[in-house]
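Note that one protein chain is taken out, while the other chains of the complex remain in position.
And now, subunit A:
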Amino acid sequence: MTSTAQAAGRSPVRRLAGTLHRRPRLRLSLLLTAPLLWLAVLYLGSLAVLFVSAFWTTNSFTSEVVKVWSTDNFHALFTTPVFRQVILRSIGVALAVTALSAVIAFPVAFYTARIAKPKWRPLLVVAILTPLWASYLVKVYAWRLILSQGGFADWMLKPFGLSGPGFGLFATIIALTYLWLPYMILPIHTALEQLPANLLDASADLGARAGRTFRSVVVPMVLPSVAAGSVFTFSLSLGDYITVQIVGGKTQLIGNLVYSNIELNLPMAAALGTVPVVVIVLYLLAMRRTGALSSL
């Protein structure tokens, strides 16, 4: 056959290219080997080490890790009141930050995606992203200045006979919301921008006023993107421990407990560290049901 004769005459590189073209699976596995290896060894590997070390114990005199299998640490998570409280508080903070972000992000995104003139929209998106370019620490310290005694918040609220919230749980929620807000605005902006104008017309055509169209068409269609944004705000908030140190006053979150346990009781720190991982996996599973993950 002529085609085989031609194939035999081709250079090895071209033959390889041809083979790869005919075998998409081979091509895919070659492409994915390196990243998958990285993922498996470094990422999942370190998670596995974390999980396994959570079952070890420490010598309480020397703080040395004793590799004896025990579930005491996990038992302690659920029975020690401080741990329980801090875990619940951390989840509460993450949920509060998520809810606050969604409430703020929706109108902002609605403006940038549908009300602002089309030529300004890319600029507005850049403006929303700008805070992400500044250093995390600079932003949190800025909030420390704003919320400090006699700071900007106090000064603003003074005419109304009020004072700022000061450092604490509330300040932590505000600062975290500020930090992660862009991650909520962006997916909502994208979803609103891609919402076909036709559907809004169709809703009005069938007799719906603006409020009805918003509730019955806009919100349900954008909800998966809100859920997608919440994956970021929730997991980033749950893992944070620096913001709370700077503006949280005496407030403790899981991250702080992990940090303070690392020197003294590494296995306990590991057990505490698995909590956010598990919570986030559960959160992802819950969000998957809303279709959020396919709109990430």
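Assume a residue touches a chain if its C-beta (ideal position, glycine included) is under 8 Å from a C-beta of that chain, and two chains touch if they have at least 3 such contacts; residues count from 1.
Simple rule for what comes next: contacts and distances are computed from a predicted model.
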Name the absent chain by its UniProt protein name; which of "Xanthine dehydrogenase family protein subunit M", "Oxidoreductase", "ABC transporter ATP-binding protein" or "Sarcosine oxidase delta subunit" is it? "ABC transporter ATP-binding protein"
Omitted-chain contact residue, chosen from A:L199, A:L264 or A:L282: A:L199
Residue of A:A208, A:I246, A:I262 or A:V277 in touch with the missing chain, whole complex considered: A:A208
Going by the touch rule given at the top, which residues of subunit A touch the chain that is not shown? 196, 198-199, 201-209, 212, 216-217, 220-221
